[in-house]
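Note that one protein chain of the assembly has been removed; the remaining protein chains are unaltered in position.
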Amino acid sequence: MRPLPVAAALALSLVRGAAAAPPRKEGYGLPFDASADGFRVDELIHFTLLAIAVIFVIVAGMLLFSLVRHRRSHPARYTPGSKTSIGFALGFVALVLLAVDGTLFMHTIVDMRHVFWNFAAAESHPDAVRIEVQAHQWAWSGRYAGPDGKFNTQDDVVTLNDLRVPVGVPVVVQLSSVDVIHSMNLPNFRVKQDAVPGDVTRLTFEARTPGEYEIACAQHCGPNHYKMRGVLTVLPPERFAAWLRTVEADARRAYDPEDAEAHWGWDWRTR
Amino acid sequence: MARPVAHGDDLGGHRPAPVYGLARYRRRARGADRTARIGMAVFLGSWAMLFVGLFFAYGFVRARATAWPPLDAPPLPRLLPGLNTLVIAASSLVVARAVSAQELGRRRSAGASLALAALLGAIFLGLQGLVWTALWRGGLVPSGGPYPSVFYMFTAFHALHVLVGLVALTWLALRARGSSAPSPTDVRLWGWYWHFVGAVWAALYVTIYLV
Partner (left out) sequence: MTPADQVTPAQALMEAAQPIHAPPTSFWRKYVFSIDHKVIAKQFLWAGLLFLLVGGALAMLIRWQWAFPYRPVPVVGGLLFPSSGGAIAPASYQQIFTTHGLVMIFFAVTPVLIGCFGNLLIPLMIGARDMAFPKLNMFSFWAFLLSQLLVLASFLTELGSAGAGWTTYTPLSTNVGMPGLGQTLVVAAIFVTGVSSTMGAVNYVTTVIRLRAPGMTWMRLPLTIWGLWLTAILNALFVPVLGSAALLLLLDRELGTQFFLPAAAAVRGGGDPILWQHLFWIFGHPEVYIMILPAWGILGDVISFFSRKPHHWYRGTVWAMIVVTVLSAMVYGHHMFLTGMSPLLGEGFMLFTLLISAPSMLIVLNWVLTAWRGSLHLDTPMLFALGTAFVFGVGGLTGLFLGDISMDLYLHDTLFVVGHFHFTMAAASFMGSMTGVYFWFPKMFGRRLDERLGKAHFWFTLLGLTIVFGGQLLAGYAGQQRRLFDPFQYEFIRGLRGLNRWTSYFAFALFAGQFLFVVNFFRTVFSRRARPADPNPWRVTTLEWTSTSSPPPFHNFDRIPEVVRGPHEFSNPDVLRLTGRDFAGQAELLPGGGRPAVAGGKG
């Protein structure tokens, strides 16, 4: 019996099966993945699920076997552990460490460095969309740079609980908070990032499927934490461009130099 | 009969007779004394972690500050706290003398040393009070931002520890004169505490005033 190749084959089929499953917006299981890179997280989750299922079945199976066969009438063996049994334990641990933990580690290092925390690549894309988001109790304010391409200027577009992004280009969000720590959670894009007052944090993703998705606050931020819901609309590029033109025109007309509350932007950070 | 297995010194056999006049002679503690010493060492190690936490906080807050000290803060004096460093070092030496005197049964000398150490501790607190009042008048108040927060928190929390030690040393000094003399272990362990407080001050002086 060679359990390892069998397990690996099972894992592969499960991962493939899950990736091919029809998308679902609500209900059990992972939420619909509307991003270009969310599959990396999902694949890893499925791999880990399978791995822990295998480990669980082996260990719990041994315990169950003992529970059935080695009851009161079974004479106990007087042994503090033999070379074989200790070798089995150490070998099992080493195998799990290499095969499971090792895979997780390598997979994640690659994912984080190349995708989820690779802000340099996202920013270097010529059409990358940049958004500043300021969280406050209990809403998300969004800011687009406007025609001049510079943040914290008169022509900025400011939105409330309403972010829109185009399909197929990287989106970079810079986050901050006015009051307490919030966390911007995009479950349909498999990303999440804390918004910390006194600091600017970053988040990047690329949308794949147009539609309306939810922005959730994941960090407890006061009694109305549960109401801190925003909407992220993913649009085809041309409709996004049209929307941007409209809101930019609106922003020009609605600009009020006296309204200090609305001037919360910051110069785009280029660490 | 099973072969007895003993831990270290418990089975050391006879206690050596005390040798008077050899100030550097150190008897190894046994029994309850040794237990008390280990307990105190564990406690001080544990309590030191509280200060580690505070120093960590200091480092964190300082690292994110744009200017340290802030441009509008009055400069911290260096001379007076430096003097205080000498005072607390001297009191540590005096306490060490008290410990060895007590160990050798010289109770009068031990009592005098303890009283002197307590006096030095009081001088330390007095000078510290001077520093605080001068800075407070100069406009440095705890609610004025991270810099004064760190300064007052550190110095006040340390002063609280000095105060505890001061009370203990005074109490030991008084008892050393009376009939219910403190045990050498009492004196030694409070001595450790006093050295600990002194060591914390040294670290504090360097980080707060010098660096």
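By letter and in written order, the chains are A and B; residue numbering begins at 1 in each of them.
Just so it is clear, a contact is a pair of C-beta atoms (placed from the backbone, for glycine too) under 8 Å apart; a residue touches a chain by one contact, two chains touch by 3 or more.
Just so we're clear, the structure is a prediction, and the values are computed from it rather than from any experiment.
For the chain left out of this panel, the touching residue among A:I55, A:A99, A:A128 or A:V169 is A:I55.
Contact with the chain that does not appear here is found for just one residue of B:G82, B:G126 or B:P142, B:P142. Although one chain is hidden here, its contacts on subunit A can still be listed: residues 25-32, 38, 40-41, 44-45, 48, 51-52, 55-56, 59-60, 62-63, 66-67, 70-81, 85-86, 88-90, 92-94, 96-97, 100-101, 104-105, 107-109, 111-113, 116-117, 134, 176-181, 183, 185, 187-188, 190-194, 196-202, 213-214, 216, 218-227, 229, 264, 266. Within the complete assembly, residues 1-2, 4-7, 10-11, 31-32, 34-35, 38-39, 42-43, 45-54, 56-57, 60-61, 64-66, 142-143, 145-146, 148-150, 152-153, 157 of subunit B touch the chain that is not shown.
Following the convention adopted for this analysis, only the chains that are shown with their structure count from here on.
We define each chain's centre as the mean of its Cα atoms; on that basis subunit A and subunit B are separated by 50 Å.
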